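A single protein chain has been omitted; all remaining protein chains appear in their positions.
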Amino acid sequence: MANSQVIVEHIFLLVMVTLFSVLQNAFFAVKLEREGKSGCATSFDRVSCAVRNCMDAYPTFLAVMWCAGLCVSQAPAAFAGVLYLIVRQKYFVGYMGQTSQSTPGFVFGKRPIFFLILMCMVGILNYLLAYFFGRCYKAQLKTVTGLTASLLLIP
Amino acid sequence: MANSQVIVEHIFLLVMVTLFSVLQNAFFAVKLEREGKSGCATSFDRVSCAVRNCMDAYPTFLAVMWCAGLCVSQAPAAFAGVLYLIVRQKYFVGYMGQTSQSTPGFVFGKRPIFFLILMCMVGILNYLLAYFFGRCYKAQLKTVTGLTASLLLIP
Partner (left out) sequence: MANSQVIVEHIFLLVMVTLFSVLQNAFFAVKLEREGKSGCATSFDRVSCAVRNCMDAYPTFLAVMWCAGLCVSQAPAAFAGVLYLIVRQKYFVGYMGQTSQSTPGFVFGKRPIFFLILMCMVGILNYLLAYFFGRCYKAQLKTVTGLTASLLLIP
């Protein structure tokens, strides 16, 4: 039991972000269902397309966030994940509205995803360095990624 | 090696359910391929739509099941996962048939998914309680979720 508690300690922020993303998915599905019942074909197509775009990128997002969280440190990864979810929400709401603010782009939230990929790479590089040369910069890495994550807030 | 055996002990039920779900995905793909060869456009569209609906919800299901299994206990999570797979099978077969039993809903298996989300939440809450107040209800939690899981069998 103590062992399992240790595992949870390393991942509970990631689990929370995953949970939020799942609730967001459920929100999208409910919106889509309601549109389907309203009978308006063009607006259903619109929402359906938005949901599809969100869903296509979802496994990629989950994989990258978990890898970054496991390899380096969970707090910056979870922070980037939350930012991604906010961007996704904005994208979906913008897509749904019939005003001109709807974004046509296929990919969104490039910056958080890019940051997470970078975290993964740095984490693996650090592991290889530790393995081959016996140097471990994990503590410094955690500080640096924590600081860099706050840069994502700049619009 | 002993360490890796410990990891497998905590996840082997989840791995088994994941394996079943993958085999089910393969079954869906084979069905779709066969429909595509038969040349009937309407029936191909039908099956294609069913497969798409199943696949859209698949990453969400996997994420929730693994989070619930890692945070609380694997047996109830795997049980809810199996129930979800059975519901999905029923949905797919009903969709494929041309009789009136085909279900039009976008989302299915809401109950197992909802139960898994609840498990995640309770697990994280328990971890936070243990962290801030030093109280750990993990043993009781396992019993309660195990008992609650059996309630899912009620139709």
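When the chains are written out, they are named A and B in that same order, and each has its own residue count from 1.
Here, a residue touches a chain if its C-beta (ideal position, glycine included) is under 8 Å from a C-beta of that chain, and two chains touch if they have at least 3 such contacts.
Just so it is clear, the structure is predicted and the values come from calculations on it, not from any experiment.
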{"item": "Chain not shown: contacting residue from B:L32, B:C136 or B:L152", "value": "B:L32"}
{"item": "Of A:T60, A:Q89 or A:T148, the one touching the omitted chain in the full complex", "value": "A:T60"}
{"item": "Residues belonging to subunit B that touch the chain removed from view", "value": "1, 3-5, 7-9, 11-12, 15-16, 18-19, 21-23, 25-26, 29-30, 32-33, 36, 51-52, 55, 58-59, 62"}
{"item": "Residue numbers in subunit A that touch the chain omitted from display", "value": "6, 10, 56-57, 59-60, 63-64, 67, 70-71, 105-107, 113, 117, 120-121, 123-124, 127-128, 130, 136, 138-139"}
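The rule we apply is simple: only the chains that are shown with their structure count from here on.
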{"item": "Mean-CA-position distance for subunit B and subunit A (Å)", "value": "21"}
